[in-house]
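Questions regarding the structure given below will be posed in turn.
Heads up, one of the protein chains got dropped from this complex, but the rest are sitting where they should.
Going in written order, the chains are labelled A and B, and every chain counts its residues from 1.
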Amino acid sequence: MAKAVGRGIAAIEYPTGMNQNGDPSQAWIKLKMDGRVDVFAGTVDIGQGSKTVHSQIVADAIGVPMDWVTMDTSNTDSSAFCMGTFASRGTFIGGNAVRLAAEKVRSRILEIGGELLEVDAGDLEIADGEVHVKGSPDKKVGMGDIAGFATFVKGELISGQGTALKEYATLDPETGAVTVPPHSAISYAACAAEVEVDTETGDVRVLKMSQVYDVGRAINPTMVEGQIEGGAMQGLGLGLLETVYPYYPSPDHRGSGYGSYFVPSMEELPELECIIIENPSSDGPFGAKSIGEMANNAQPPAIATAIYDAVGVWVTEMPITPEKVLRALRAKEEGRPESRTDGKYIRYDEELSINAVASADSAVLFAP
Amino acid sequence: MSIEFTVNGTAQVVEAEPLTPLLHVLREDLSITSPKASCQHGGCGACTVIVDGEARRSCLMPVEAARGTAIRTVEGLAPAGGELTPLQQAWIHHYAAQCGFCASGFLMAATAYLEQGGTDDRDAIVEALGGHACRCTGYVKIIAAVQAAARGETFDLEETAVGANTTIKGVER
Partner (left out) sequence: MKVVGQRLPRYDAGAHVTAGTRYVDDVRIPGTLWAKALRSPHHNAEILSIDTSKAEAMEGVFAVVTHADVHKNVHGHIEGLGVPGDEPLLAATHVRYLGQPIAAVAAVDEATALRATEAIEVTYRELEPLFDIRRAFEPNAPQAHDNQNWYPDFEGQMDRRQIRKGDVDWAFEQADHIVTGVYRPYPMEHVPMETQVTQVVPEADGRYTVYSATQAMYFSMGVVAAHLDWPLNRLKFIGGTTGSGFGGKVDTASETITVLLAVKAQRPVRWRWTREEEFLCSSTRAGWHMEVADAITKDGWILGRKMLTLHDAGAYSRFSPYGVTKHSFHHTGAYTIPNLEFNGYVVYTNRVPSTAMRGFGVTSVSFATEIHIERCARAIGMDPLEFRLKNANRLGDTSPNGVVYTDPSTVPVVKAIAEATGHELPADYRTMTAAMRSGDDLPEHLVGQLGNPEDH
């Protein structure tokens, strides 16, 4: 039995929002008469933390303590429209919707505060739920007084709504060229994986993963870590463990439970190092970019490369199961080369190609 | 058939077929919903409860086998309106639950682990909790939470812990 250690890296990019845009998120905000802030939005928090992140955005965009903000994302009678929690759009697009609504509420608070303080609204700022004259923190009025004045004297509900929507990007069906950028900010990431390959069993253990993510701005760094750590384990599952069809494309031996489908467990957890880069986007809330989906994209190729580094075989069908590693090692032992040089062509994986599997009269083949 | 046991200190008498899973009786007959019907074949741990001091998967336990036992669930960890247990506090401070669906099972298994003298030893924690699935967190913060509780740390519930091995930096443009 021999164990070989190898390292590999991968770098990736991932867009924010639905491809080609056209996916609105909306929010509306009203003030209670004591100045407390009620936010109504439709973004579903599936565990990633959007509801908390949105509350943080609203708190700072208006200038109130976090515990003044109540978010209702619970139902379609009161919540504003949101396209949904997918396409890594929660923080960025849902976040922009609540930010835009909050900015409108803030403007109105400042206008009414200006009336009460008899100064121009432009000379005011809001902090910790109080409106004060810039440079004169003692000349101030509380948001409760402003909201009460609006409700009981002016007869006004202080409210604001926001919609985050980018124009749909039509594309040329021949070339794919688009009329406008077909997404919001692009996030980038890199992952370095260190693996140990057991050349007798084909088993691969990931020993360590270092990961770098440009998230623009970490609105809640702990939740960013949560995405990165959870994504790392899903990426590990993708790379090494998980498939519903172990002998794809055959439907045979399909796993129907945890005993036959391998979800990454605590025992597979490698050492993780997490580097968050803040390279702000121009149009995300507080400079944020997305993090959710990209978090499981860099690990599989990094692991595949680390396996190559360790034992000198490429496995390009994933998950990279022990069986596939052993088959590749056997081919190497038998002297079967992984690539074929043909003039200036270096051809890998020819046995997997559609050209090798389909008959010659297939309507689609690949001849670069 | 009539079967008696206690749940979180309250005596219960249920009418059930003896092979009915304890999970089903807790959820559907007693409306104790912290144990989750996630896989119902013993594979994920989300239905874990403590039976006479031992962490058990309630989906695999026939209700007959629970006769006369003392069952504990998340509902009984902290007194209503009272202080959370250190482990519950650790779960909050270390952001050990995202969607939260696995949390009940993990909490009960980890409670049993700590009550039986479990320490902050990482390998021992993995041995005790390795059969529980979490699809969101990647387990890093779950292990950190159990370790912190085992060490008897106190927790700030207004803020979460800085992740181990994390660096945040700007970029020169």
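Definition applied: a residue touches a chain if its C-beta (ideal position, glycine included) is under 8 Å from a C-beta of that chain, and two chains touch if they have at least 3 such contacts.
Quick caveat, the model's predicted, so the values are computed rather than measured.
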For this session: Give me the visible chains that the unshown chain touches, in label order.
Result: A, B
Exercise. Taking the entire complex into account, which one of A:Lys3, A:Lys51, A:Arg205 or A:Lys332 touches the absent chain?
Worked result: A:Lys51
Problem set entry | Which of A:Leu236, A:Met294, A:Val313 or A:Leu329 contacts the chain that the document leaves out | A:Met294
Seminar exercise, completed: Hidden partner sits against chain B at residues 27, 31, 33-34, 36-41, 43-44, 46, 73-75, 77-78, 84, 88, 91-93, 95, 97-104, 107, 133-136, 157-162, 169, 171-173
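Basically, only the chains that are shown with their structure count from here on.
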For this session: Measure off the straight-line distance from the CA centroid of chain A to the CA centroid of chain B, and report it in whole Å.
Result: 28
Exercise. Chain B touches which residues of chain A in the complex?
Worked result: 46-49, 214, 218, 221-223, 225-226, 229-234, 257-259, 263-267, 269, 271-279
Problem set entry | chain A-facing residues of chain B, complex | 39, 41, 43-44, 95, 98-101, 126, 129-133, 135-143, 160-163, 165-171, 173
